[in-house]
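One chain of protein is taken out of this complex; the other chains stay put.
Labels run A, B and C following the written order; every chain starts at residue 1.
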Amino acid sequence: MRIGLMGFGKTGRAVASILLESQITKLHWVVRRSTLLEHRSVPEFLGIPSEEPGLIYSKSELSADELLDRYPVDVIVDFSSASGIDYYGEAAAKRQITIISAISSYSDLQVARLKKLSKRTVVMHSPNITLGINFLILSAKILKNIAPFTDIAITEEHFKTKPEVSGTAKVIARELDIPEEDINTVRAGGIIGVHEILFGFPYQTVRLKHESIAREAFGNGVLFALQNLQGKKKGFYNMETLLMPYFNLDYLPDQLNAVH
Amino acid sequence: MRIGLMGFGKTGRAVASILLESQITKLHWVVRRSTLLEHRSVPEFLGIPSEEPGLIYSKSELSADELLDRYPVDVIVDFSSASGIDYYGEAAAKRQITIISAISSYSDLQVARLKKLSKRTVVMHSPNITLGINFLILSAKILKNIAPFTDIAITEEHFKTKPEVSGTAKVIARELDIPEEDINTVRAGGIIGVHEILFGFPYQTVRLKHESIAREAFGNGVLFALQNLQGKKKGFYNMETLLMPYFNLDYLPDQLNAVH
Amino acid sequence: MRIGLMGFGKTGRAVASILLESQITKLHWVVRRSTLLEHRSVPEFLGIPSEEPGLIYSKSELSADELLDRYPVDVIVDFSSASGIDYYGEAAAKRQITIISAISSYSDLQVARLKKLSKRTVVMHSPNITLGINFLILSAKILKNIAPFTDIAITEEHFKTKPEVSGTAKVIARELDIPEEDINTVRAGGIIGVHEILFGFPYQTVRLKHESIAREAFGNGVLFALQNLQGKKKGFYNMETLLMPYFNLDYLPDQLNAVH
Partner (left out) sequence: MRIGLMGFGKTGRAVASILLESQITKLHWVVRRSTLLEHRSVPEFLGIPSEEPGLIYSKSELSADELLDRYPVDVIVDFSSASGIDYYGEAAAKRQITIISAISSYSDLQVARLKKLSKRTVVMHSPNITLGINFLILSAKILKNIAPFTDIAITEEHFKTKPEVSGTAKVIARELDIPEEDINTVRAGGIIGVHEILFGFPYQTVRLKHESIAREAFGNGVLFALQNLQGKKKGFYNMETLLMPYFNLDYLPDQLNAVH
């Protein structure tokens, strides 16, 4: 799979390193706003031995149409900013290039635009494109469904300087129908990121906990998305849509099923 | 629902207290091997104000047929021992009384017998009839299905004097296809019971953790089973069978589904 | 050691069971406000086989002077209420009976009164007389002393119906000079009691965590106090005073010390 990557900040670089190291993807180019690293090679910049082209371009030197004509790709992965879609959206849709966007700051209008593009190509949007967090949310929803009156507490821990409540914790709260104000927030030292969803039953406690180690987790989330979008019809997807089939327990061994 | 309870050890008593306090069940009798508390009232013995009959009988004074003729019930809940089924199995099946057995020490032969009874009535068997542990096992199976090559570690902590690896941890290991010898076992002080399933991804960690607080959790598991067995056809069920429908994410909100 | 116990609520009973089972104490009597269990035997009431006298009296039937003349003890352990000291304080001091009070709701005046009594006998006061919590507080103070600019976060978890922030968490906050409003409070299900003090360093995290299992922990705290007050001069003590000698590392092996 030929990949074009939008964005080359801290997370973009971590994702690039995972794409370079994966056997199933080829990183064809990176596009960013800044002209600072123009025409540098990503493998060389990151110190990762690789034969993949992976050159860095700036938005200002090439339009998306020019870019995609000269350096065609199968998928555009977007870790830039909310306005990235304005650059490549139309050009990608008309070429039926799959779009995977990990932008968390879209306005409602931009999400609507994304959905419109999804009538012409495969579009996936996930503001937290990690397996762990998305699995946590789905599991927690199920447990809430099993035991709807159980007390739920959400705690998130991050480094001292992180402002506000984490966006991920807000998503968890929204999905579980818990007021955002009830989230427990710890800010201390250099904690990378911990999210815990606690279910307090009268005589037992269940804790679903996610600990971040590094931004590269987003890259692995992209790989999972790439594999699970393969063969999909055009339409609008997210991580939960892709994870859903794995929650269908029909594939589970026979001994689980009632014997008649 | 009229309930008969087999067994009145520590767990049996905890389950009895939950059944007495529940609005949906009426505890009609308890049968135990010992004659020690014969004809005592369970509500009085446990100090729980209740109008429910709940008298204690011993196996030796009444056959199951006599018992069920005089004091008919809808469900027999078994927290006695592996041989309990020999006492009431046939008598229950022929009256189509639902059987919920929480015995963990059945021989293969006894399980086979249970399955045979399930051709005539609803039979549920769960060696660990708590919502928390069973949810944990199913979630872990799903996560393993999503990420089959992830490292999994199982840790269990219990009070100093608990012999051997916990049966629950062994079930978890078996269900996740992990060698029993790899279970980490901590024995210290008075820890009631902790089970953790850790999924170690390269750049993130997911921990699914269950902490026991009291034996009454088994009683709540029984209530869940009672509610979810209602209207079920005769057959052989377990906690996983009953939990499965809650893992079907079709009930989840629309925004999760692809838009075409 | 002959012990008299004030108070026979849930915690008083748990403490009584520990005192009955200990080899170093003899429970001579229990005094409580209510006349409900008057003249019942504590061992019999708790179902603990024991030769110790342990009869229950009510405040109203005997003055403390009468009580201590008829049934002399070496130590009075107080788990009753703030007014307990009014009953036995003077009578104990004039007989130089050691007082161990675990009351958390004293007014300033009552604490002053306790201190005045301590000029005539050994008085110990600890509103949370468990080894674990007191050790946690002292350790945390030391770590704060080592690394005064480190971020500290306090979290406490308790059962759903526990009102307000836990008193123990407030003590921890006060001792570490952290605003009470910063304590993270989780109320969920039947959690018995968890306190965590987190130290967030830039590149590492230290967590000091205490989990309560049962009220009997207070009884073990009393035993520790009894052993460590032995031979002490009259004066006012608390758990920290008694724990302090164990923090003096001079007893530690030689290899720790500088070689000159």
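To be clear about the criterion, contacts are C-beta pairs under 8 Å (C-beta built on N, C-alpha and C of every residue); 3 or more make two chains touch, one makes a residue touch a chain.
Since we're looking at a predicted model, the values are computed, not measured.
A.B. asks: Using the touch definition from the top, which of B:Y203, B:F218 or B:F247 touches the missing chain?
C.D. replies: Hidden-chain contact among the options goes to B:Y203.
A.B. asks: Kindly state which of the options B:R2, B:K115 or B:R187 is in contact with the chain not pictured.
C.D. replies: B:R187
A.B. asks: Which one, C:S104, C:S139 or C:T185, makes contact with the chain that was left out?
C.D. replies: C:S139
A.B. asks: To test your reading of the contact rule: which positions on chain A touch the chain that is missing from view?
C.D. replies: 189-192, 213-214
A.B. asks: If you put the missing chain back, which residues of chain B would it touch?
C.D. replies: 150-153, 155, 157, 159-160, 184-191, 198-205
A.B. asks: Extract the touching residues of chain C with respect to the undisplayed chain.
C.D. replies: Output for chain C: 115, 118, 130-132, 135-136, 138-139, 141-143, 145-147, 199, 201-217, 219-220, 224, 232-238, 240-241, 243-244, 246-249, 251-252, 256-260.
Following the convention adopted for this analysis, only the chains that are shown with their structure count from here on.
A.B. asks: Can you report the angle of the rotation that maps chain A onto chain C, using C-alpha atoms only, to the nearest 5 degrees?
C.D. replies: It works out to 180 degrees.
A.B. asks: Measuring from the mean of all protein Cα atoms shown, which chain centre lies nearest?
C.D. replies: That would be B.
A.B. asks: For chain A versus chain B, what separation do you get between their C-alpha means, in angstrom?
C.D. replies: Centres of chain A and chain B (C-alpha means) sit 38 Å apart.
A.B. asks: Two or more other chains touching the same residue: where does that happen in chain B?
C.D. replies: Residues 213-214 of chain B touch two or more partner chains.
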